[in-house]
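One structure coming up, written as structure tokens, with questions to follow.
A single protein chain has been omitted; all remaining protein chains appear in their positions.
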Amino acid sequence: MKLLRVSLLVLSSLMISCFAFAADMKVGFIYIGPPGDHGWNYQHDVGRKSVDEAFGGKVETVFQENVPESADAERVMTQMALSGADMIFATSFGYMDPVLNVAKKFPNVKFEHATGYKTADNVSTYSARFYEGRSVIGHVAGKMTKSNTIGYVASFPIPEVVRGINSAYLAAKAANPNVEFKIIWIFTWYDPAKEADAAKTLIQQGADVIMQHVDSSAIMTVAEEAGVYAFGQASDMSAFGPNAHLTAIINGWGPYYVKRVQQAMDGTWKGGEQTFDGIEAGMVVIGDMSDKIPDSVKKEAQAIADGIASGKLHSFTGPVNKQDGSAWLASGETADIGTLLGMNFYVEGIEGDIPQ
Amino acid sequence: MDLGDIQISLLLASLIVAATPILLAALGELIVEKTGVLNLGVEGMMIFGAIAGFIATIETGSPWVGFLFSILGGASIAFIFALVTQIFRANQVASGLALTLFGLGLSSLLGHSYTGIKPAAFSDLHIPILSEIPILGVILFQHDPIIYFSILAVAAVYFLFRNFRLGLILKAVGENHDSAHALGYNVIVIRFGAILVGGAFAGLGGGYLSLVRVPQWTEGMTAGAGWIALALVVFASWQPLRLLIGAYIFGGVTLLQLNLQALGLEINVALLSMSPYLVTIGVLVFMSARRSRGSLEAPRSLGKTFFGL
Partner (left out) sequence: MLRFEPRKNRSKFLEISAPIIAVIMTMIFGGLLFYLMGKNPFEAIKLIFWDPVMSPTFSEYSRPQLAVKAAPLILIALGLSFGFRANIWNIGAEGQYIMGALASGSIGLALYPLQAWYIFPLMIIGGILGGVIWAMIPAILKIKFNTNEILVSLMLVYVAEQILALASVGFLRNPEGLGFPGSRDLSKYSSAANPELISGTGIHLGVISAFLGVILLTYFLSYHRTGFHIKLIGQAPRAANFAGVDLRYIIIFCLSLSGGLAGVAGMFELTGPAGLINIDFNVGYGFTAIIVAFLGRLNPIGILLAGVLMSLTYVGGELAQFMMNIPAAAIQVFQGMLLFFLLSTDLLVTYKISFKTSIRK
């Protein structure tokens, strides 16, 4: 009798431990930098946490930070797959080829690669139409500048960044025909001191609104000190500049991650898909608008966001010429996805050249 | 060329701010190298100073306490290097690299819950009368106390090596530790002390980064500043005054590049970014080519372990 009770106890505790361990799914994330960057990686980690929340104990998430875009990425993903991960989100462009290599070795693991363009039977990609958000903040910037000079701190001359500049410029120009852009390329995604220097330079050269396409919150801090305006990048950065912070473009990966994990659980997940979502799907979220923005401008900005979400508006609507004056979009025409993805030219009115 | 939008005085003023972290770290490294020790862990000491100062500022609300802690932080992590290289006689190059790894890791761990916070502001100290001078006032006399300190420290180190016995002893140890030992100087103790002072300066430079220049904490925020400080010491050929000029040139090249871009001029960013290092090599060659043995060359015992005692 006693033996029976003991063995039952052992059995039940074994079962409990099995249950505690046996989440239905294990999902891995790899980040290029630390989630503590308050930018790109931070927001992916926020997305991961929303998967935790949405599925409770049913899904276990694991992550690895500071994974270089090299052979190391392949090893980390392989080890994750070996440890039983059913799905892996690779959250930086440079993981593209490693993802494909690992995916070939693990046909039953589902891979999601951010911002890439190569897919496979078990690899889908996802990216956000951040340029939609840039239209909204571009409008705000155009309305808020007194000096008619908007500074823009850019990272690398890649289509993603060029697209953002063009989109912001068109919106700002529409809001304020006298507006002028000053652009600095700093050739890094993350170097707080250099970002701060670039912002200070722009401010000294007369910019009173700063936009950024680099990762850290240094620019917001500088703007606060100098008494000019700036926008949160990737996440809400109002903590760094309560007065400077106008609004933010927030990377909303959470809804997408939850949706794809759900699909994987339901068996409806498909590889080979390329998602390119924007404001409408909640992948690009416009943050809270500061009290510094007049109500009328807030309403206009909201109208732009709503219009883009509903499909009535498009960030790139003709007539738009290229920088050299040649025609790009005819009146009423909107940009096709191919041109957007490979964008390597400024639109008419922006001064300076894209490096290289 | 239209330079209308560049306000030279503001450019020069912000150049001084931009150069201060590397100036402080390089000044510390200069003292260390003068005694014949090569500590490649400047990056690790800087970032540890950055987080130590940041945490202290947040917890106490006073940037002054913060700077004190960044000094202590830099010195305490340099203590490990001193222990390993001076007491355990380990190789300096390898130990310095390990120190960088260690410092970067430890600072991220400690700083985990300190991202996204703003430290208390550290106000500028406008020097009366002098700060009113047009142009020059803006450039030189409207800064925060740490900047004045960094310039005074350069002067102090200059006179230390020129006019004081202690400076001569430090140099003697760096030039030839065996004869310094024979003269009765305790090489290990002197180097140990110099390493701590070097760490303190690097820590202060890091603290300046997280408390004034960027004011915030983010992981890995030094982003290579420590390595630039190492280059700067060489560029300055171990001369404190040249260090000051060199720091402003290094900082100036970056700022000038950013300014030219903002003006819409097409420039080769990569070429400009590598120019300080190429110039440094040129300076090195020039110094060593001038056969006259003087104080221009690297300390002769640089990087060599002393096994006497």
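Order as written gives the chain letters A and B; numbering starts at 1 within each chain.
By our rule, a residue touches a chain if its C-beta (ideal position, glycine included) is under 8 Å from a C-beta of that chain, and two chains touch if they have at least 3 such contacts.
Only a predicted model underlies this, so the values are computations on that prediction, with no experimental measurement involved.
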item: Residue among B:Leu10, B:Val65, B:Leu106 or B:Ala156 touching the omitted chain; value: B:Leu106
item: Among A:Tyr42, A:Phe63, A:Phe89 or A:Tyr131, the residue in touch with the chain that has been omitted; value: A:Phe63
item: Candidates A:Thr78, A:Asn148, A:Asn243 or A:Thr275 - the one touching the absent chain; value: A:Thr78
item: Contact footprint on subunit A, counting only the chain that is left out; value: 28, 34, 62-66, 68-72, 74-76, 78-80, 82-84, 93-94, 97, 117, 156-159, 162, 187, 341-344, 355-356
item: Residue numbers in subunit B that touch the chain omitted from display; value: 38, 40, 80, 83-84, 88-91, 93-95, 97-99, 101-109, 112, 184, 219, 227, 230-231, 234, 270-271, 273-274, 277-278, 280-281, 284-285, 287-289, 297-298, 302-303, 307-309
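Keep this in mind: only the chains that are shown with their structure count from here on.
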item: Subunit A and subunit B, separation of their C-alpha mean positions in angstrom; value: 36
item: Subunit A residues within the subunit B interface of the complex; value: 33-34, 36-38, 151, 182-188, 190-194, 196-198, 200-202, 204-206, 216-218, 221-222, 225, 239-240, 351-353, 355
item: Footprint of subunit A on subunit B - complex, ascending; value: 5-7, 10-11, 14, 18, 21, 108, 111-112, 115-118, 209, 213-216, 218-225, 254-255, 258-259, 261-266, 269-270, 273
